[in-house]
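Quick notes on the structure that follows.
Only one protein chain is missing; all other protein chains are in place.
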Amino acid sequence: MDNLRIDALIIGGGIAGMQSALDLADQGFQVALVEREPSIGGRMITLSKVFPTLDCCSCITTPKMSAVAHHPNIHLLTYCEVQSVREHGTGFDISILQKPRYVDVSKCTGCRDCEYECPITVPSPFDRNLGAYRAIRVPFSTAVPQKAVLDPEYCLWCGKCEQVCPVEAIDFTQQPETFNIEAASIVMATGFDLTPMETKKEYGAGKLHNVIDPLMMERFLAPTGPYGRVLRPGDGKEPTSIAYVQCAGSRDETLNITYCSRVCCMYAIKQAMLISGALPMAEITIYYMDIRTFGKGYEQFYQNAKAMGVEFVRGKVASIKEDSDQNPIVKVEMTDIGEIVERTHDLVVLSQGIIPASSPILRGGSTQAVSLPLGSDGFIYVPAPDSAPCVTERAGIFVTGTAMGPMDIVDSIISASAAAAEASAYIRENGNRVEAHKEALYA
Amino acid sequence: MPENQEPRIGVYVCHCGGNISGAVQCELIAKALKQLPNVTITRTDESLCSDAGQSMIEADIKELGVNRVVIGACAPMLHEQTFRGAVTRAGLNPYLYQHIGLREQDSWVHGHDKQAATDKALRLMSAGVAKARLLQPLEPIRLGAEKHALVIGGGVAGLRSALDIARQGLRVSLVERSPFLGGRMAQLESVFPTEEEARKLLHALIEKVAAHPDITIFTQAEVTGVAGYVGNFNVHVQQHTRGVTNENAEALMAACSQEVPDEFNYGLTQRKVIYKPYAGCYPSTPAVDWENYNGEPISLNGKQVVLKDEPKAFELNVGAVVVATGFDPYTPPQGEYGFGELPQVVTLPHLIRHLALTKNGQPLQWNGRAIRDVALIHCVGSRQVEGIHQPQADGQVNNYCSRVCCTATLHMTAELHKRYPQLNIFDLHQDIRTYGRGHEEYYRRTLEDGVRFLRYNGEELPKVSAAPKGDIHPVLVKVKDRLTYGEEIEIPVDLVVLAVGFMPRDIHGLEKMLKVSRGADRFLLEVHPKLRPVETAVNGIVLAGTAQGPMNIQESLSAASAAAAKVASLLGRGHVELPPFVASVDEHKCNGTGACVEVCLYEGAIALQTFEENGEQIKRAVITPANCVGCGACVSACPNQAIDVQGWTLAQYEAMVEAIGADMSALAEVAS
Amino acid sequence: MTVQNKTLSRGEILKHLRTQHPQAVERAQALLKEQKHMQQELCAFFREKPRTVPEAAQATGIPASKVLWFVAAMKKYGIVVEAGMCGDYPLYKKAEEN
Partner (left out) sequence: MSVQNQQPKILILGTLSGGYAGADSTGQSHLDYPANTYILPVMSPVMFPPEFYLRAFERGIDGIIVMYSGTDSPYKVEAEGTAKLINRAYQMMKERGIDIRRLRLAAICTVCVKPFLKEVNQMNDLLKGIGFVKDELAGRASAMAGKETAHG
């Protein structure tokens, strides 16, 4: 592949990265968006509906994914990882690894014949491993690009996929390839992960079958989810009593995660409302310390949930155990009455917090591609949040979305446009803009 | 051209991930509509707006020769553009496509009766097909766009927007109503979480704005009229005289004796009517407060100087407008927590100014009394409950959270403790909402500082009253504290601080001029919080900062930069494209009655012109598309039915109404 | 793909890939064996009449969570279908064979 010369490299194809890419590309800048997964969409595309409007999430995400894929000024690089970033004049030399899909994307039509033929069923991270797909698959129904990818971690190399592919797109000869990009600026949109459940011993350390993470519940509530309905993963029971444990992994000194994760109150309330719709007989309890519904329209959303009958119990959950039927038992100190009580539920959702995505781009591993200082909270450090909220310590590198701290979707999107404004100004002021500009037909 | 051929209509019904298919039997609709004349293909899809869904439509256009597309999906507001893009990519004119909203106007409102929802969807879709048969290809109207934006408001959001727009190579005019830049941020001392000096940060920004060659600043200026449309707004501005010159300003200010309460310090101090809000303000030249100046001469060096305001009016031609008009702190009505009745009850902004006026090392006093015990009450003017709180003038209560006050209060608490460690501080809250990066730290710190936190229930508010005679404290606060299981606690204090929330500012006149609207919370409304979070429904008018809702400084900056990015996308090319929905005259039917010209209220939109035809002078109506707004007043006025609004023709409506009124039973039977 | 300048046949390429990923292939083979067995047992059980996940778990000795995961997979690929509810548990049955 020839060296690509561009105005901005966006690292991360979640909602923040996509929005930054679109805003820059709409202004006529040449942009490359690099995503390590086989599809863009990030965390947002896995969600069911979004607060406070309760819009179907894919209805908001898929058009942006499509716009990114079709934009004449955006080079989409999926299944790629940034290996190194070196300063080069007023810009950067970036080395990128294209991981082998073992599928020729120029031929693949996304028909999924290979997936149906593949004999190995494997857990799907898109469904938080509670759903399944095959060792070769299109990652999910609305993936962009809509192309198959083969997972060498599970492949038998039996060749069946190659036999059934109607367009001869399977290519076992693919090797990892490295190519270079010259970019005038970089936007970090590397996103978040949930605080690991394993670290929370008193909540079962991730070993209790019917204690789940909130992204699992998102998948249960999504129309394309693993069960097509809300069931508890331990035994497939439709839960009639569901509890949310707030601040499970935020504001927690024992985990050294002392910050508030901002989104947990709202997603718990939203999920409670959606569960009420899906399972009208279900009783839903939210155990909380402070309800933080601070965004536009959020307080009203909280009041609506209360009016709908969602039970809000102020109390700190001390521990979770399970009974012989795998029903989680929540031990909670009810601060309103000053008593410690035990309550049994069918299903418990831990409202886990947000930590920076464990991106090899940022830390760990041998790559250390973009060496950026991190704040004490582990997110990318922003030296002057009250004057330049998207500017990092390295000139020409900007940060947006949850890479700079917990944030909801609305705030991420605004932050993404802000990062685009900073990056575009930087590119102009440095005067090393790429010449070729195409005009978008429709964004 | 495929569009000139016999219509071959592709009809697509979206499940919308269950949102539509949960109530509407999409497959039956597809089957039924297949029976209609000109319908080539009907399909359903889980999610039409996905890339796969769009590709499917594109393939049908290319492979099946579909030349008209009808889509039943969510509201057209959300995805009309998406599908126009898909249709265009497949080589079809984007206006040969009709969108029917089956979600907001059907499945979401008739979910209890699936039969009725399906029936309605069938009629609406068949109306869409009827219109599609009559669709004609249209070309967007391309207009030159001024590479010049107007920013209304010179607070931190307006300043940031102006700077970022100018940095994209566009010209900016910044209009600020007051004589000085900086807005509310100038009234703060330090900012959280960095503890930097607010005015230092602000001045760094102002310096960049003032130094930028492409930014023109107008202080003491107000927008008085707005005409035009995206790319070409004509804005009338009125600017007051500063009243003094650089040379005589300081001397005049010294000589002036008329004083008024200083709003910069919320009336805690007096200032002259020739004034500067604070040392180091921008512009540094004092200004005359025309609203309060009594017109009396000021004696300067033996001369009597009478100040005169000679406002000048001028016009700006801009391509886009950024509304950064900010917020007002909530003012409690008299009696709310004793405000206005007990002198020891103040608001948080008051205290911020009071503390700023209290020199380091000086004891903390209020009304000449030393303060030892202070209570801060959260959620004043926020999270209000109907029936419990006194409604605003418009009858509404502020049921929103003001987002900033929790951290601002704890930030203040930390400052109080730092300066006056012996102070007893009581914090009365419902929930502590220190959500932002570094905010929780304030909560932790103030807990360590020994601040006493008490939690009240939103439906049982704390009570503030004068202390019984003889008490050493002037005020008594009573609160049922949830942290001690609802026990009523009495706290005698010297000062009560009300953490007041954000109020939408009264900018009714401006709203009307710009035709922007407010949401249920009365802040300015965006199109969609996720799809277009800083844009208003009026193309070319964008929002920045707290005019849209409560935000802290960091959030205002992000929103302002985001607004700048939208303006740059819009104006950067020097032209904008407008939808082609304007009037068009059928010259064969027009006989020059002029009825259309008479009803049209848009200057230059339609005129009678004289032509020569077969040696005869004839009159015909002629449209100037850039001036036509497409309202259609001329359509109903024309006695010859010679005018139509392109894309919204009368014949199309007649066809749709006919389809809705038609007997559908035959169609439905085939599908069952 | 060429190895030491020698062009490989299709079979040789797959063989080469298998030798390149020995641990993954071993794990996948074990998984395949387990899944074949699981599919056989569960399909046989669901063919009789619609059954719940705990019933299937009890009959096969496979942990209920694993049964559910595999049933979800089989449902996705059209091998089993949902067939109503039994109390709080959905019933599954073998899909019609074509």
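By written order: A, B and C. Residues from 1 in each chain.
Just so it is clear, a residue touches a chain if its C-beta (ideal position, glycine included) is under 8 Å from a C-beta of that chain, and two chains touch if they have at least 3 such contacts.
Not measured: the values here are computed from a predicted model.
Taking the complete complex into account, A:Thr53 is the one of A:Thr53, A:Thr240 or A:Gln303 that touches the chain left out. Among B:Leu122, B:Val223 or B:Cys256, only B:Leu122 touches the chain that is left out of the view. Interface residues of subunit B facing the missing partner chain: 25, 28, 32, 75-77, 101, 103-106, 108-113, 115-120, 122-124, 127, 515, 517, 519-520, 525, 537-538, 581, 599-602, 629-633, 635-636, 645, 648, 650, 653-654, 656-658, 660-665, 667-669, 671-672.
Throughout what follows, only the chains that are shown with their structure count from here on.
Ranked by how far their CA centres sit from the centre of subunit C, the chains are topped by B. We define each chain's centre as the mean of its Cα atoms; on that basis subunit B and subunit C are separated by 53 Å.
Rounded to whole angstrom units, the spacing between the C-alpha centres of subunit A and subunit C is 27. For subunit C, residues touching at least two other chains: there are none.
Per the touch definition, subunit A reaches subunit C in the complex via residues 116, 119-123, 130-133, 135, 152-159, 162, 172-173, 175, 209, 226-229, 231, 233-240. By the touch rule above, subunit A contacts subunit B in their complex via residues 23, 26-28, 50, 52-53, 55-56, 58-60, 62-63, 65-67, 69-70, 110, 141-146, 222-224, 251, 258-260, 262, 290-300, 303, 314, 335-338, 375, 377, 379, 384-390, 404-406, 409-411, 413-418, 420-422, 424-425, 428-429, 439, 441-443.
The touching residues of subunit C, when paired with subunit A in their complex, are 1, 10, 13-15, 17-18, 21, 24-25, 27-29, 31-32, 35-36, 52-54, 57, 64-65, 67-73, 75-77, 82, 85, 88-90.
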